[in-house]
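Following: one structure in structure tokens, then a few remarks.
The complex appears here without one of its protein chains, the remainder shown in place.
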Amino acid sequence: MSFGAKASLAISTALILALSGPALAQRTDVVVGLVLEPPHLDPTSNAAAAIDEVVYANVFEGLTRFGPNGDILPALAESWDVAEDGLTYRFMLHDGVTFHDGSAMTADDVVFSLDRARADDSVNAQKFLFADIAEVTAEDDTTVVVTLDQPNGNFLFNMAWGDAVIVAPESAETNTTDPVGTGPFRFADWRQGDSVTIERNPDYWGEPVQLERATFRFIADPTAAFAAMMAEDVDTFPVYPAPETLSILDADPRFEAIVGTTEGETILAMNNRREPLDDVRVREAIVHAIDRQEIIDGAMFGYGTPIGTHFAPHHPAYVDLLDLSAHDPQRSRELLAEAGVEGLTLSLALPPPVYARRGGEIIAAQLRAVGIETEIVNVEWAQWLEQVFGNGDFDLTVISHTEPLDIEIYGRDDYYFGYAAPSFLAIWDELNETLDPDARNALLGDLQRDIAENYVNVYLFQLAKAGVQNVDLEGMWVNAPTQATDLTGAYWAR
Amino acid sequence: MRVAPSLIIGAVLSLAFVVMALVSLVWTPFDVTALAVGNRLVPPGDAHWLGTDHFGRDIFSMILVGARTSIAVALVAVGVGMVIGVPLGLTAASRAGSWFDDLIMRGNDLVFAFPALIIAILITAIFGPGAINAIIAIGIFNIPVFARLTRGAALSLWTRDFILAARLAGKGRARISLEHILPNVSNTLLVQATIQFSLAILAEAGLAYVGLGAQPPVPSWGRMLAEAQTMIALAPHVALVPGLAIVSTVLGLNLFGDGLRDLFDPRLQRGPA
Partner (left out) sequence: MTRFLLCRTISLLASLLVASLVIFLVLEVLPGDPARFMLGLNTSPEALAALREQLGLTAPLPARYLGWLAGMAVGDFGISYTYRVPVADLIVERLWVSLPLALYALTLSTLIAIPVGVLAAANRNGLIDFSAMGLTQIGIALPNFWFAMLLVLAFAVNLRWFSSGGFPGWQDPGAAVRALTLPAIALALPQASILARVMRSSLIDTLDEDYVRTARAKGLTRGQALWRHALRNALIPVVTIMGLQFSFLLAGAIIIENVFYLPGLGRLAFQAISARDLIVVRSVVMILVFAVITITFLVDIAYALIDPRLRRRAP
């Protein structure tokens, strides 16, 4: 194709510059593909991961933040002191930070943000992050003191969540459509249903970013996502929705696949309250019926790491317990016979993601092989949340729990799979009183063992962060310690 | 009377479709519920005539069983439309101009006015996805089609002499509708039914694309096609085979329906296709 024809057909001038070779200037814009459109852009009033995927670290910042590998880094708080009793945190804020509307970010804004998040009428989706806070006070313009009711080893980690970002009182209510944060990018435009654009914040307090603008495009259809990459309408898909075509894109010299880890433990959850799943032998029978590798290969085209318990394998406290749940159909049948269960039919609720829909079909076939029939019920998210999660009305379901370090859900009495055994809670209480990191890791190991030995759920695999991007794009996150698209380090190599 | 070539082509394609469904009742080369992930996306060849899909299932076997699903969904959906729509149309025609007629016709307009796919999505959101709910969703929109067609065809009959004779003989409206009108509109209804039948197969594919329709492990052409979308760059046969199956069946049924119309009513014979 001649250059003339190409020019007449290309979508934007920026794209022409990129296509016509290295002689021209480096690109300073990027188009990011996302599967889901955020409902709005305020991370403090909605759980949608899509909000953080646009604004986290780019537009909004908190006191602390997640680094690319999950480490907790300083953000608006330059440094902090923790009192010996673990109850008082004193945060020293950066000087001269301004919001995108030009107003100064001071200790009062921090007090406002944290108080707003933990207020009675707060609609923050992760209110538990703030549950231990007793009081937040501003000592002076750049010093904030947070007092806790009880020591909380996770407090700095909690403050790094997108739900804990610092907002200004004047703009808090309008952040949904016109987000005003302190980040290196400021909000530019939202074409609802199509894209959100952010641009470089010239008054940023920290190191300025290299990109001048970034556009997030919302493409839900996996085939459309493939086409958009191939047609170079999109530069990167950090979480690419069609693992089956990742190998094709990776083989193309224009693109590379970026495969990292996420915090998503994908499980086949079982309703521990319901007969006959309240019998540990039946649960163990189901566990041994499952061949994880076949699910990873069949549903995710090989992307994913088998797990033997509800814990991320890249975490230092992870314990390999895969032996407890090896694929053994013979053992399954024996256990079912032992439990006196025959002709079992279970419902299997599958939410929309491909890991659930495709994985569920494979699971159904594997269970059939040991004599358990399943009735597949495909559900939308809203239905899953109400029926399965809210009312606990299910037998089996496939779901990925994407929050970091969320093994604590096994101690919740009202949680949908209904475990909360005394053995687990005893370890959990001990963990809360322990501050020594090694001892904590050992206890975390005990928790993992407890839920694996009691076969609460079938722990399938750790969801991979399978993304794809233009080979010349650098500085994107490989792993996903939180669901975000941090563009602060991104740049074009050519 | 000359039999149009399109009728023959249509009949052959439609027959092939029915035969596939019947064969699947007694025999398929492979078990369609058995997965073999290690054997996935095999191109068409000796072992698997039409290759295997992303779970290693035999596509030819799935096409056979899928034909059965399509027939079941389309047949019942059209049946629902006819069973409710035809009596409504007959009654409306027998009381043409009355408030009842008006009510039915306004009701028809109202159903027509609803965006079909959105309503189908809502129905499945309420009752959950599945073949039955796909049938209901498609069936609802078949009711006004048959009601309107029946009314229109019946209206012209009511002015005919033999109906007048029946009325003079003291037969009631309902009895006339049943004994004299219905037999005379049945050809028209049959033709429309084949066309609605083919539309229902297409509608099932559309519903499957948005994740509704027949649920696994029951194979359905629509779901095969929808699931194969992302595989087309990887293994084109997975997306092409169900697509061609749908196209040729819908084509066959439409040609058959048109051919039938010409056959029943030579006055309307309009040549090919």
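Here the chain labels run A and B in written order, and each chain numbers its own residues starting at 1.
In this text, a contact is a pair of C-beta atoms (placed from the backbone, for glycine too) under 8 Å apart; a residue touches a chain by one contact, two chains touch by 3 or more.
Please read all numbers here as calculations on a predicted model, not as lab measurements.
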Residue touching the undisplayed chain, where the options are A:T28, A:T98, A:S122 or A:N432: A:S122
Option from A:E78, A:D203, A:D221 or A:D472 whose C-beta touches the chain left out: A:D221
Selected residue (touches chain absent from view) among A:A48, A:I72, A:V280 or A:A442: A:A48
Omitted-chain contact residue, chosen from A:L324, A:L385, A:L405 or A:A442: A:L385
Residues of chain B (touch criterion as defined above) contacting the omitted chain: 6, 96-97, 101-102, 105-106, 109-110, 112-119, 121-122, 125-126, 155, 158-159, 198, 202, 205-206, 209-210, 222, 225-226, 229, 232-233, 239, 243, 246-248, 250-251, 254-255, 270-273
For chain A, residues in touch with the removed chain: 1, 9, 11-12, 37, 39-40, 45-48, 120-128, 176-177, 191-195, 217-221, 223-224, 227-228, 230-231, 233, 352, 380-383, 385-387, 389-390, 401, 403
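Everything that follows uses one rule, which is that only the chains that are shown with their structure count from here on.
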Distance between chain centroids, defined by C-alpha means - chain A, chain B (Å): 44
Complex contact set, residues of chain B against chain A: 33-35, 37-38, 40, 54-55, 125, 128-129, 211, 215-217, 229-234
For the chain A and chain B complex, residues of the former touching the latter: 221-223, 226, 242, 244-245, 247-248, 294, 297-298, 352, 358, 360-362, 364-365, 368, 376-380, 383
